[in-house]
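Let me give you the structure first, and then I'll get to my questions.
Every protein chain except one is present and positioned as in the full complex.
Note that the chains are named A, B and C in the order they appear, and that numbering of residues resets to 1 at the start of each chain.
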Amino acid sequence: MTANTTREITYLEAVREAMVQEMRLDQEVFLIGEDVGTYGGAFGVSKGMLEEFGPERIRDTPISEAAIAGAATGAALMGMRPIMEIMFMDFLTISMNQLVNAAAKMRFMFGGKCSIPMVIRAPSGSGTGAAAQHSQSLEAWFVNVPGIKVVAPSSPYDAKGLLVTAIRDNNPVLFMEHKLLYRMKGPVPEESYRIPLQSAEVKREGRDLTIVAYSIMVPRALEAAEKLAVEGIEVEVVDPRCLKPLDVDTIARSVSKTGRALIAHEAPVTGGFGGELAAVIVASEAFDYLDAPIRRLAGRDVPIPYNRTLERAAVPQVEDIVAAARALAQEGK
Amino acid sequence: MTANTTREITYLEAVREAMVQEMRLDQEVFLIGEDVGTYGGAFGVSKGMLEEFGPERIRDTPISEAAIAGAATGAALMGMRPIMEIMFMDFLTISMNQLVNAAAKMRFMFGGKCSIPMVIRAPSGSGTGAAAQHSQSLEAWFVNVPGIKVVAPSSPYDAKGLLVTAIRDNNPVLFMEHKLLYRMKGPVPEESYRIPLQSAEVKREGRDLTIVAYSIMVPRALEAAEKLAVEGIEVEVVDPRCLKPLDVDTIARSVSKTGRALIAHEAPVTGGFGGELAAVIVASEAFDYLDAPIRRLAGRDVPIPYNRTLERAAVPQVEDIVAAARALAQEGK
Amino acid sequence: MTVLTPEIETAAPPSSQRLLKELPREKLAWMLQRMCEIRYFEEKAEDLYIRGQVHGTMHLSIGQEAASVGSIATLRPEDLIIHHHRGHGHTIAKGANLTTMMAEFLGKEPGYCRGRGGSMHIADIPGGNLGATGVVGGGIPTAVGIALALQMRRTDQILLSYFGDGATNEGEFHESLNMASTWKLPVVFICDNNQYGMSMHVTKVMNIQHISERAASYGIPGQSVDGNDVLAVYEAVLAADEHARSGQGPSLIDLMSYRWRGHSKSDRNLYRTPQEIDEWKHKCPIRRFKQVLVDGGVMTRDEVEGIDQTAKTAIDHAAEEALTFPEPSPENMEAEVYAP
Partner (left out) sequence: MTVLTPEIETAAPPSSQRLLKELPREKLAWMLQRMCEIRYFEEKAEDLYIRGQVHGTMHLSIGQEAASVGSIATLRPEDLIIHHHRGHGHTIAKGANLTTMMAEFLGKEPGYCRGRGGSMHIADIPGGNLGATGVVGGGIPTAVGIALALQMRRTDQILLSYFGDGATNEGEFHESLNMASTWKLPVVFICDNNQYGMSMHVTKVMNIQHISERAASYGIPGQSVDGNDVLAVYEAVLAADEHARSGQGPSLIDLMSYRWRGHSKSDRNLYRTPQEIDEWKHKCPIRRFKQVLVDGGVMTRDEVEGIDQTAKTAIDHAAEEALTFPEPSPENMEAEVYAP
């Protein structure tokens, strides 16, 4: 499942292209959020969309994250397909009641008699010097909420294909966009395509060790794998892409093959999604093939600091992945 | 660490007694929340406290969960020791910004120059027929937030001793009270005592299998253990009591001894705290002693239904624990 | 902004007298019957609860029937409502099948939500009842989205969004009314003001006289109305409907009434006096409407009591039937969570 194209665009452009193409196809799709119009979104994702679709469908809102989430939920309940943009994932803290108690639960609570097709686009992660309140990775919360799906693409190709699928999904889908990935370039077909949500991808094959990584950790793991290859350690990198529903099979198959699993994510290690990954690997057939304990390399248990050195130190960098993978490759040998 | 007393009171009374005793000792401790005064709290936890301490320290609020959390955070920043009661844990969805972006981060973000000594008391869990929006167990969210501690007592004795410690702790502590435990009776000393937060307790010794359970799952696991003992399966029940910081040693020691671990919690399995438990067990010395995969028995991935039969079926009951433990005890043999 | 200081009386004020003439007799009879059905439904619910046939909590709106019925009576069939935990009244007024509703209350499979929702979450989506939320104020942001969809689709439909007095202190109330006002959405915000949020009297949790004063923050019309006068409610809400339908945006209507029962079953009523409750019982909106109908010569006493009896029978029948319905089965619950 890689791009059959030579055109290269950025992750940010891929996100925009998915939205634009879906909005052209379907009047019921619209974008709602703070400064998504004239400003083009805080990160410029919706630049130019106001001009094409007008202020009704590229809808600027007051700074009211609970009402934004409610506006999306209510419109979805009516059968529209809102894409809500939260300016920084950290502000989903203000939308939680609507997302968790309304959007996620309505279908089940009302006996399956409605559906809530909406996408929650949320720029996540650190690395921009925005400090503790503008740098979080809160995916673990949503994974534990039945009724919400969670997607975290790591490449322009995945971003476009997964976002199209998320928009067409009939449920609330949290779509995490890592701020540092926005400028990443990669091949992306011009025409629309879909990537099924529950589909992990082996981003690199290897025999010695599996790194399960998502979002920003995928390019970092791939870079680490290149360095380790020089040392003769062949790393397999598996990207779940969608955290819920999770494609356990692909992950288990890889770990069964390599016998070693390193889980990498940016969110704080304690209580992060890595625990879920560890638990499903242990519960899978891969357990019998484990030659070493599953290791987690994740964000340190600290709020993200402002200072650049501290900020880098707070989350796994390429060199940390290299070191952790190298150690795990030796462990128990 | 068990009660050296014959006096029996309920879990609810134990919670109240901890608050009352701390409020008598320290003017800076106060209770704030919806209907905590005349009404005595939705579950009656603060019944009688208004009469003793007056409306300033037993402070009824408007229905404003964000402002309640802010009122507690700000007062704590000033050095007071607020206990905030949220009526149902589900409504912490409205307090998340204050708790996560302010209370949890202020100390670190301001360079360690302040502290936020506050307790967030939150009735959690299902079993009362209150349906999807009044029955959640959201501990996993808070475990992934550096700066917040998480406590989930399973007995009257633990409730009192842990709450006293939580009130004296200089950080935000989420204190989960399971609604179905409120009426549980047990021995509790009249005088004040403290249980260190990071202290798991072996609630029952056994050689065949470890059940790691907290909150309502502890009495259920103990009941299941009794039944399994009849079949000759000796279950060890370990209650972490405090989910963060977690006493990994006690858990790892038990699993190293039994070679088998069943993790039980009420929250939905996917993304629940059980993942973290599995990951820390795997990463501990216990990994080498595992005779079978770690299994998780947790809430089903559904919102809590209203109907009693469905509601019971949505979360592990004694018979489910019996079945899961029995199966795990045989696994790989 | 209009702020009325309502005198909650037992007779019909002049404007209601006018409506009594203008509205068709069937409409008035419909209103009375719905009010009686609500009362009997709740009494039956309470009875079933006491007899242990219901697991869970419930919130009764006995005493507030005029608010639900007077407001929903203004709607066209295709109009919508979204409401809250104390929602039996709205559900019945919006035309719910009483048996299906009772079945939901009892947690039965043929109930509106297949027993998954219960008393606090009854929704009848094809019937235009977009559901009740148990989170105080939680339906208000959702209402913004519903009304936004109505506006974007260029329909003529409007939405009534209900919540309690206590809910107006939630942040979601503020964000939502502001957003709806900014976009001139076709929604009427209706405060079912029963004067208490659990144990907290409105005067203890806000420093203003009338909740309708809050409309000033959003530049929308606000009105406080005698919520025990079904015709006064009708008149005020109809004007707000027209405002919304004609593209002028939302209004805030404060329907002042009283809940006779405790907040829910755990309530010991320590925060109010028996006298206060009694006084309000004397202002019973149903008895009052009956009197108005008889005094106005619309119906005879017998006709009025006949409607009352029909309502009672309907509820008895609904309960009887619903009690025989099957329970849901827990298999495959996971499959219900996500839409295909």
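Annotations
Criterion: contacts are C-beta pairs under 8 Å (C-beta built on N, C-alpha and C of every residue); 3 or more make two chains touch, one makes a residue touch a chain.
Quantities reported herein were computed from a predicted structural model and do not represent experimental measurements.
Taking every chain of the complex into account, the chain not shown here touches A, B, C.
Only one of B:V36, B:I58, B:A76 or B:L92 touches the chain withheld from this view, namely B:A76. From the options A:Q21, A:N101 or A:Q133, the residue with contact to the unseen chain in the full assembly is A:Q133.
Among C:H55, C:H90 or C:H174, the one in contact with the hidden chain is C:H174.
With the whole complex as reference, residues 30, 56-57, 61-62, 64-67, 69-80, 82, 97-98, 101-102, 106-117, 146-147, 149, 170-171 of chain B touch the missing chain.
For chain A, the residues touching the chain absent from view are 34-35, 37-40, 42-44, 60-67, 90-91, 93-94, 128-134, 300-303, 305-314. Counting the whole complex, the residues of chain C in touch with the unshown chain are 169-175, 178-179, 181-182, 204-208, 213-214, 216-220, 249.
In the analysis below, only the chains that are shown with their structure count from here on.
Placing every chain at the mean of its C-alpha atoms, the farthest one from chain C is found to be A. Each chain gets a centre from its C-alpha atoms; the one nearest the centre of all protein C-alpha atoms is B.
Here the spacing of chain A and chain B, counted between their Cα centres, is 30 Å. Distance from the chain A centre to the chain C centre is 42 Å, each centre being the mean of its Cα atoms. Annotation: 37 Å between the Cα-based centres of chain B and chain C. For chain A, residues touching at least two other chains, in rising order: 97, 101, 108-109, 146-147. Looking at chain C, residues 113, 115-117, 121, 133, 135, 138, 171-172, 333-334, 336-337 sit in touch with two or more other chains.
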